[in-house]
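Dropping the structure in here first, questions after.
A protein chain is absent from this complex, but the other protein chains hold their places.
Chain IDs A, B and C follow the sequence of writing; residue 1 opens each chain.
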Amino acid sequence: MAEKPAPLSAPPAIPVISSFRVSPLLLLALAVAALVGLPVASVLANLAQGGTSDTWSHLAGTVLPEYLLNTVWLCLGVGAGTAAVGVGAAWLTTMHEFPGRRFFEWALVLPLAMPAYVLAYVYTDFLQFVGPLQTALRETFAWQRGDYWFPEVRSLGGAIAMFVSVLYVYVYLLARTAFLERSGGLLEAGRMLGLSPWASFFRISLPLARPAVAAGVALALMETLADYGTVAYFAVQTFTTGIYRAWFSLGDRVAAAQLAACLLGFVALLLVLERTSRGRARFGNSGNRRGPARGRLVGVKGWLAALGCTLPLLMGFVLPALLLVRLALGDSEEGLGWQRFALLARNSAILATLTALVAVLLALLLAYGARLAKRPAARVLNRLVGLGYAVPGSVIAVGVLIPVTRLDNWLAGQWQAWFGSNPGLLITGGISALVYAYLVRFLAVALQTVEASLGKITPHMDEAARSLGLTQGRILVRVHAPLLRGSLLTAALLVFVDVMKELPATLVMRPFNFDTLATQTYTLAADERLAEAALPSLAIVAVGLLPLIALSRQIARSRKG
Amino acid sequence: MAHLELQHVVQRYPTPTGFHTVVDGISLTVPPGTIACLLGPSGCGKTTLLRCIAGFEEIAEGEIRLAGEVVSRPGFHLPPEQRRIGMVFQDYALFPHLTVAANVAFGLGDLPRAERMPRVEEMLRLVGLTGQGEKFPHELSGGQQQRVALARALAPRPRLVLLDEPFSNLDTELRERLSLEVRDILKQSGTTAILVTHDQHEAFAMADEVGVMHGGRVQQWDTPYNLYHRPANRFVADFVGQGAFLPGLVVSPTEVTVELGRLESSLPLECSALCQTCDSCPLAREGCHVDVLLRPDDVVHDDLSPVTAAVEHKAFRGAQILYTLRLDSGAQVQALVPSHHNHALGEKIGIRLDVDHVVAFKTPAATSTAPRQPASASAA
Amino acid sequence: MAHLELQHVVQRYPTPTGFHTVVDGISLTVPPGTIACLLGPSGCGKTTLLRCIAGFEEIAEGEIRLAGEVVSRPGFHLPPEQRRIGMVFQDYALFPHLTVAANVAFGLGDLPRAERMPRVEEMLRLVGLTGQGEKFPHELSGGQQQRVALARALAPRPRLVLLDEPFSNLDTELRERLSLEVRDILKQSGTTAILVTHDQHEAFAMADEVGVMHGGRVQQWDTPYNLYHRPANRFVADFVGQGAFLPGLVVSPTEVTVELGRLESSLPLECSALCQTCDSCPLAREGCHVDVLLRPDDVVHDDLSPVTAAVEHKAFRGAQILYTLRLDSGAQVQALVPSHHNHALGEKIGIRLDVDHVVAFKTPAATSTAPRQPASASAA
Partner (left out) sequence: AEDKVLNLYSARHYQTDEKLYENFTKQTGIKINRIEAKEDELLERIKNEGANSPADVFLTVDAARLAVAHELGLFAPVKSKVLESRIPANLRTDDWFSFSTRARVIVYNKAAVKAADVQTYEDLADPKLKGKFCSRSGSHPYNLSLMSAIIAHQGEAKAEQWARGLVANFARAPKGGDTDQIKAVAAGECGVTISNTYYVARIMRSDKAEDKKTMEAVGVIWPNQKSYGTHINVSGGGMLKTAPHKEAAVKFLEYLASDDAQRYFADGNNEWPVVAGLKFANPALDSLGKFKADALPVGSLAMYRTKAQVVFDRAGFR
């Protein structure tokens, strides 16, 4: 073969200067990251702007300290709660065998379909002083107000419970993936060194799943921080309340943006702290020959495990769904009609599907870009993209609105200059701006999921493929994408459900006459018609549920072998 | 008071169509303080057997006892962490999130704090990684990682150590040094050990006893000397050491003729007096055809010898060259010749036999039942 | 028209405090169709050097050329996928989501569809995995996985194949068979290859040329014969083959005396005529102290010899036993003795020297500059 000059060996006309840094894929990834990170960056940029000190000093002097305290407690509660429930559920279902495990494995994902604000509505309706439960209690025992103690739903504790009930799913999904992808060999090594299965959980599985758990908790916290609907309904005033107050009540958008930027800074700081505390340690596994062997939990232990998995499912899904059904049945007024429902569901599904697909593609691109990049710049950019999730929806909506309308107006101007007629706003009026807004907000979810798994693929896999002649782009398609199939599905699923539930951006960015299940729920709920809002809420849950079930079973199947 | 005892252990992996029996009825006994080695071709079930002993695989039949106490039998299974067995994994299985020192200290939970670090230091010194304790596994070379795995398994002073090719990624020198040192440590502490290796020299150097596995069964469990010089069957003869088979004819209870001459065996070829024909004879009797094992050192290069053979292949072995030679009949033999006798491929060189021990097996009949028992006899 | 050329290649890993130079100025040339081997202790940079050649690491200095074309130099770097270099990784790096057949077919994208499957079949047959194509990597044993990795790298007929310990998890028999077969395939297709191995026998058997690495440098790049018999420096002498050093005194340009007697060298010990004292002499001259390398086959067991030594350690090697012996002076030597001479530890046995080639190095002075050049001479 030596005598045949290989055609491939023809030297490239232009020397590729250090292909690692300027691979086109990496450039593309950087461009996308910059684009999606733009609104977040513009929010952050407000920090540089001199604030109207009036608003600041007023807020700082009156309500801000309380808001901050509430926020900290809320974060601590939701963080600890989601971590405990999510990791516990993932650990039980991946590492053990007990009655109903197969069912729980996918059913535990269901609470994700339940929007936190809907959860807040139904639990409040059911549990508050005037709700059916307390009323029944009072009537049965002839109690008066103050005669008995009952936990107040609309409180900090209640808000934490609501968030944990639905957001633990993030931790569950990511931790579960981490446990499954973890080389069984490491656990075996631990057991050889005298660790019981429980001890190996705390000393091996958990530390190794740390990036995944951290990612899951980060998602849960960011969603908590960005939430306004639930906390406002519960009258738990958080930092986000402060942002809305500065903006809407005090009419100071700059101060609001500055507050939002502070929030982001806080989140970024947390993330950086978590990363740096990992030090030089790695969490990837080289040989993943054997998956973990499931320990069998028999007798009482088995039933306890089943009970442990039932509780979050009950809290986050079964109970609220039943309450919603109860509300919907009790609603005497005429409903919306099936046709209208079908239309709303279709709109929601289109948006969610579209966004999920794009988000997964972009997340894969960005995560892979960061893997390719030898310098930390790409990773920093990805973190910036990730911050979008922590920005309250209305703030991000406006953050998106500004660049998009500017671009739109510029385009219109160009069009007019060239063709003489005014086309109006091309992007703002369509779905694309909305999808962009969703991406800015939810790409983080997909990115965290994909990154957590990509990190676990040994770099030798890339190198082996490259030595077999594949370019980086094709490696992504032929090696990483299939290896990440489970994570990609998970990511798509999370984004899909998140978009189904999203409200503030959908409300303000949508095209004319474009209603979704979420906007419909809002319209009714804002009018304090909870009973009527139950139906579209149920529909959100239902429409979100179908792919959820299909996909989570798919994920369970893809992990076999 | 045997330390490790396996009785007819069977292990099966489920397959889509049923079961794949990987360990197929293995019985063996490893006395306390003994170092045993498992040799065998790739995929013969060595790792699986170790995993059964360690407690990672449940067994389908048989029984495993450790220090007299049953640890595995169908339906009963002592969890691995309660067996006090140390294990070095083929793929190291180091904890990527812990430093080297923390990896080594991992199993030292029972030790008082003050004693932990000295023990870690001691182990690191042993494997030649002093001062590398603060590194993370991914910052080490493959061989260094393997040494950490070894140190980690030995640190808690287990009752039984299982080593799955612990030296396979080390260079010869380090490998020899380390294997001798590990042997010394094990011997000093009286620890029983089972070692899986592909390297026969290593097995011979380290082990008191060696088991040769094939197809899920132990073919022979013996001392290195016997494995080499008295292989129990054709597979062992073939697998252990080098050599080639030459067809021979039994001419008397102590004599066999082969192409290269007549071989005399002091002991009779153990033919059963009862059998009348070769076919019915479990071993070999006069007139039977046998295959005679010729080790490379049985064939001596002698320029004066009338018998010559052509050089087919040669492998440089340092002091010697291993020649593969083709006889006139077309049969092949191997010869180990000092390396200054450098002959070209195709050259014909003189050889003679210098066998002090005849190993012969009945030539397999058309029916493929290979003889299990050797016709073995020491030379006079 | 050299196929692979490295000129003063330097590679460094960044460390928290600066740089760690792993490849330290390596120059070498591998002619087309040659099979070269890298030998060296764990952590000496072998894998890293292969990674530089494959294009996974950028180099800090020097130049790498493949078929005359520069593929790496500081500031220029041809991406690995454009180099058409095949690689077999130490940890296999098989694609877990693909079957064995799909793994092997992975690099065959350029081949017409119809040719792909036959090529895969061919490769699987070669590595002894016919019929296992539909399995997934995790369903194979470690050795089987390694063979898949080998098949995958060879399938696209690369211009250069890099093998990072491709046989380290195989049993001796399979290893020898496979290494010879791989050698044949490489030779037939005229593919150039570089193989990293820890097994010297393997290196000697497979390689046309062997490079011994240490501390990021190539210590000697030579034929197996020369490495063993004419080591370029003390490190190589120590690392390749077995043996021990005995202190000696140069008594004439062709003679050295050691504890066990006088060794005669037909060639002068290459002492520079210019130097007046031992210290200033780069090699050795009369009156200088040297260390003489004694291979185990240089020391012959002879019951009649007046010189005796005590058995310190013995290792069974099949046909022979490798004895480590202690001389009266306390110095150690090794001797390879046929295995029927079974002596107990502590026993004193007679030995004599049978050196046909004296290898001696100047004894390191108090200043630790070890001599780089050997004082080597063939025996008459």
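One rule holds for everything that comes next: contacts are C-beta pairs under 8 Å (C-beta built on N, C-alpha and C of every residue); 3 or more make two chains touch, one makes a residue touch a chain.
Small disclaimer: the values here were computed from a predicted structure and weren't measured.
K.L.:
Who touches the missing chain here, A:T93, A:Q237 or A:Q472?
P.N.:
Residue touching the chain left out of view: A:Q237.
K.L.:
Given the contact definition stated above, which residue among A:L35, A:L507 or A:I549 touches the chain not shown here?
P.N.:
A:L507
K.L.:
What chain A residues would touch the chain not displayed?
P.N.:
58-59, 62-63, 124, 128-130, 135, 144-145, 154, 232-235, 237, 241, 244-245, 247-251, 253, 330, 332, 394, 397-398, 401-402, 405-406, 408-409, 412, 422, 424-425, 428-429, 504, 507-514, 519, 522-524, 526-529, 532
By definition in this document, only the chains that are shown with their structure count from here on.
K.L.:
Between chain A and chain C, tell me the centre distance in angstrom, where each centre is the average of that chain's C-alpha atoms.
P.N.:
Chain centres of chain A and chain C, defined by C-alpha means, are spaced 54 Å apart.
K.L.:
Can you give the whole-Å distance between the Cα centres of chain B and chain C?
P.N.:
24
K.L.:
Quick check: what residues of chain C touch more than one other chain, meaning two or more?
P.N.:
Residues 91 of chain C each touch two or more of the other chains.
K.L.:
At least two partner chains per residue is the criterion; list those residues in chain A.
P.N.:
Those would be 286-287, 289.
K.L.:
Sort out for me which residues of chain B touch chain C in the complex.
P.N.:
Residues 39-43, 47, 90-91, 140-144, 147, 165, 168-175, 180, 198-201, 204-205, 224-225, 228-229, 238-242, 295-297, 313, 315-320, 336, 338-340, 342, 356 of chain B touch chain C in their complex.
K.L.:
Can you tell me which positions in chain B touch chain A when the two form their complex?
P.N.:
Per the stated touch rule, the residues are 54-56, 79-81, 84-87, 89, 91, 93-99, 106-107, 109-110, 136-139, 152-153, 156.
K.L.:
What part of chain A is in contact with chain C in the complex they form?
P.N.:
Touch list, chain A to chain C: 1-3, 5-6, 8-9, 11-12, 15-20, 23, 286-290, 458, 460-461, 463-472, 478-479, 482-483, 485, 561.
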